[in-house]
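Of the protein chains in this complex, all but one are displayed in their positions.
As written, the chains take the letters A, B and C, and residue 1 is the first residue of each chain.
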Amino acid sequence: MKVGIIGASGYSGELLVKLLLAHPHVTLAAVTSRSQVGKALSQVIPALRGFDKGLKFVDSDAAALSKSDIDLFFLALPHGAAAEFAKVLVAAGKRVIDLSADFRIADLATYERYYGKHHAPELLTQARFVLPELTPTGWKNDVKLVAAPGCYPTSILVPLVPLLSAGVVSREHIVANSYSGVSGAGKKVDEMYLYVERAESIKAYGLVKHRHLAEIEEQIALRTGTPAIIQFNPHLAPMRRGIATTITVPAAADGTIESLYAAWHSAYAGRSFVQAIPSGETPDTAHVVGTNRVDMSAVFDPRTKNFVITSVVDNVVKGASGQAVQIMNLWFGFSETAGLV
Amino acid sequence: MKVGIIGASGYSGELLVKLLLAHPHVTLAAVTSRSQVGKALSQVIPALRGFDKGLKFVDSDAAALSKSDIDLFFLALPHGAAAEFAKVLVAAGKRVIDLSADFRIADLATYERYYGKHHAPELLTQARFVLPELTPTGWKNDVKLVAAPGCYPTSILVPLVPLLSAGVVSREHIVANSYSGVSGAGKKVDEMYLYVERAESIKAYGLVKHRHLAEIEEQIALRTGTPAIIQFNPHLAPMRRGIATTITVPAAADGTIESLYAAWHSAYAGRSFVQAIPSGETPDTAHVVGTNRVDMSAVFDPRTKNFVITSVVDNVVKGASGQAVQIMNLWFGFSETAGLV
Amino acid sequence: MKVGIIGASGYSGELLVKLLLAHPHVTLAAVTSRSQVGKALSQVIPALRGFDKGLKFVDSDAAALSKSDIDLFFLALPHGAAAEFAKVLVAAGKRVIDLSADFRIADLATYERYYGKHHAPELLTQARFVLPELTPTGWKNDVKLVAAPGCYPTSILVPLVPLLSAGVVSREHIVANSYSGVSGAGKKVDEMYLYVERAESIKAYGLVKHRHLAEIEEQIALRTGTPAIIQFNPHLAPMRRGIATTITVPAAADGTIESLYAAWHSAYAGRSFVQAIPSGETPDTAHVVGTNRVDMSAVFDPRTKNFVITSVVDNVVKGASGQAVQIMNLWFGFSETAGLV
Partner (left out) sequence: MKVGIIGASGYSGELLVKLLLAHPHVTLAAVTSRSQVGKALSQVIPALRGFDKGLKFVDSDAAALSKSDIDLFFLALPHGAAAEFAKVLVAAGKRVIDLSADFRIADLATYERYYGKHHAPELLTQARFVLPELTPTGWKNDVKLVAAPGCYPTSILVPLVPLLSAGVVSREHIVANSYSGVSGAGKKVDEMYLYVERAESIKAYGLVKHRHLAEIEEQIALRTGTPAIIQFNPHLAPMRRGIATTITVPAAADGTIESLYAAWHSAYAGRSFVQAIPSGETPDTAHVVGTNRVDMSAVFDPRTKNFVITSVVDNVVKGASGQAVQIMNLWFGFSETAGLV
């Protein structure tokens, strides 16, 4: 099976290239970039020296690509641009996994409230947000176009959705504080992201209406049947990769730490990429960086009657490219963990 | 005026040495350490090479020190040990500023619930917790023994107390997430604090009953007249110094962002070391590291009706040694900012 | 084919576990540790949660292991201890790849000058130092016991040996400055390796007779036919992994940048794990961390008539565990790059 990556100059694109080059069941047949056409992959991604299989960047020409023999395309493009490519590729019968926000939001009005005008609203009905451990499995046959989840939403939805579904926690007073490595901002060349500015520094940003709220709250409503409003506070932390999320949520009247873990174990039985670790131990971003996992744990605070839940992911792997590969594995019937750890 | 430091081998002790050596109004007359007796200060604290004024470490002998002509002692010792020294020095008529937890808690039972047996409970009535911007000014004449506040409490009490006092915020559902640089753990030689373990890593710890809760909640009750229970979630972040605290608290029925800032401006008018920055800007630990400041801001979230408050301090300066020097400045009638920035 | 790892609690041991668990051609059948017996791998190495294939640590019992059906053992032990295990395993007919220094030095007197008494000198004739790109291929059939090279030596020998052999560079005035990430010190719990001490800090150490000199100079003599004395200056740098080595060496009378690159291309044709990059570009540790590569380049300085050569490796991969896997691949006839990138 042949796959292609459209737009591979950012951090997610680079990692997709690495994962797909090493994947046991697919052939990376095309990698595109408007600015790097003709260059060897390893010229642009030096970490691939000796291991780029001779591939060169080709132009991001949607029409040409739609006529190729490539079965599946990954879009690692800014939102807006992704929709334009998806339109052409889906029309040509290609399957598409989009890493941008363009098809993460089912409700057009919500999308436009957070992101502005949508460039392919007609595709929304054919698209599906797939967080593999949460999305009901039927999606595999239904769709042509899959939206891979955002990094913050993955770190919040994975621990929270089963608890809301099981009624273990309150739907009110949910507070999620997330701390992201700087790669979360992409390869944006801005004074704010200079080494000297970010090393040894933590700051909040994007308060109080970060774009990822749109998919967090829509997914909670869709997956649990009832809306919830989340206080989501994102921050930048002095590390390259990783997200650490700490969620405080009141226990439901009959919610206990045992029922919380029972809800997790029930939701994630047999899922290697979600690990509920014992209450009292806390997950560490360093343990998941480079992996496609979510590690999470919870503790009950008898003074406040809250659960404090901590979860960690690698924003570029489970938060982006690794999850996209996991989606491909499931979609095409490969082992869920093929090419991933 | 002569001052002494008892126990100067940790990070707070080192900084105290630097601040007091450079202070315009006092003479650092003795620095003690059981393990370093006879060594030049700069042998143990290489950052002081050429600037240690020829001082050598002397033994931590409370009896001998209590007979010296030193007016004021700073205790930079573990809790428990501090109480032992305070007993002897206070009995000899010396003034003492204690950086440990031993005299931060007025209520003995609370102290012993969090820290175990107290070694000088008879001193509790003569001691006072002094967070200069919050403690009513009368303390200067009343006391012989001052407890300098902890680092996390400083980052939480400074923004929160005036808002609770003014009734701008709820007393319920208060969630404080704090992220501390690794120096917050002191110079503890443990695998957990190795460079390789902590670089590029965030993790929660001490959930759900961190010792600093004792002073946070006691001070809230004392300063605002009513208790509040805080959900306090401490974390380790990959930086040497700095604490970033993000507090989520429901707005009171008539609490607005304007009334919040008004409460802050009223409480901290003329206080250089507390800076309320405009709503919409967020404080950054990098801006306060090396300074004795608290920078803080707040934003109202119309979706959740919460305020999100962020504050930053240098855990070793405003969170420890700088605040101790500020206390000295006020106690002895120097300019509050003497020897500090 | 079954493999075992003896001593897996350090950074090299951990990486070996990961590489061998994921290796396409071998089964990791035993992992030992005196202190962790009975624990699941993922309890001790949390990065493996969900991916430890149910393995538990067993005791480091050489006699028992020598009777098992395991074909190959990796020793990830301190020097001295490694020799003790090698003795028993080799006597039982097992093949052994040792990551310690015990069998890196062919000359016993040299070993004992740098490391003290050798615990299995009788094995020296059966052992071989194998740096796959430099050691003549005959070793595969000759030996029972392979010493995997040290990290610094790998970063120095790979660029230097072909140039000395080809007579492109002088044998005098060779200066190698190396900067290592902190994992190079292993998981040693010492104040020097605390996060607060090492972050934002560079310092030299081990001047002027670092133990790695023994294997650097012996290999130069063995591989190039003539001794050379190296000025080797190791340093600690504020990063977790990676070594950056900069070698200054006078050009030989007829040495040109073209002849230098020709020597490299001739020595390393077809070797994916050694990448000579164009003169004028410089390698970056970030490009090789996580890979088994050496990236290197050189430039001629017409003012000094020196070549300045820079090379980078991941100290734990090509400098330890990755290279050990590469040795296994070659020894057992697998693809050289199997299980590695």
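Keep in mind that, in the parts below, a residue touches a chain if its C-beta (ideal position, glycine included) is under 8 Å from a C-beta of that chain, and two chains touch if they have at least 3 such contacts.
Fair warning: this is a prediction, and the values are worked out from it, not measured in the lab.
Asker: Who touches the missing chain here, A:69, A:122, A:142 or A:190?
Answerer: For the chain that is not drawn, the touching residue is A:190.
Asker: In the full complex, which of C:285, C:315 or C:329 touches the chain missing from this view?
Answerer: Final answer for the missing-chain contact: C:285.
Asker: Which one touches the absent chain: C:242, C:255 or C:339?
Answerer: Counting the whole complex, the residue in contact with the absent chain is C:242.
Asker: Just name the one of C:39, C:173 or C:265 that touches the chain not displayed here.
Answerer: Here the residue in touch with the unshown chain is C:173.
Asker: Using the document's definition of touch, tell me which of B:55, B:262 or B:277 contacts the absent chain.
Answerer: B:277
Asker: Considering the whole complex, not just the chains shown, which residues of chain A touch the missing one?
Answerer: 11, 181-183, 187, 189-191, 193-200, 238-240
Asker: Give me the chain C residues in contact with the hidden chain, please.
Answerer: 173, 175, 177, 179, 181, 197, 199-205, 207-209, 229-231, 233, 235, 237-242, 244, 246, 248, 250, 282-286, 289, 299-301, 303-304, 306, 308, 310, 312
Asker: Need a quick check: the contact residues on chain B for the chain that isn't drawn.
Answerer: 18, 22, 46-47, 49-51, 199-200, 272-273, 275, 277, 284, 286-288, 290-291, 293, 295, 341
Definition applied: only the chains that are shown with their structure count from here on.
Asker: Where the centre of all protein Cα atoms falls, which chain's Cα centre is nearest to that point?
Answerer: A
Asker: I want to confirm something about chain B and chain C. Since they are copies of the same sequence, is their interface symmetric in residue numbering (over half shared, so same) or not (under half, so different)?
Answerer: Mostly the same residues form this interface, as more than half of the numbers used are common to both chains.
Asker: Could you find the chain whose CA centre sits the greatest distance from that of chain B?
Answerer: C
Asker: So how far apart, in whole Å, are chain A and chain C when each is placed at the average of its C-alpha atoms?
Answerer: 36
Asker: Per the centroid of Cα atoms for each chain, what is the distance between chain B and chain C, given in Å?
Answerer: 47
Asker: Could you say which residues in chain A touch two or more other chains, in rising order?
Answerer: Counting only residues that touch two or more other chains, chain A contributes 199-200, 284, 286.
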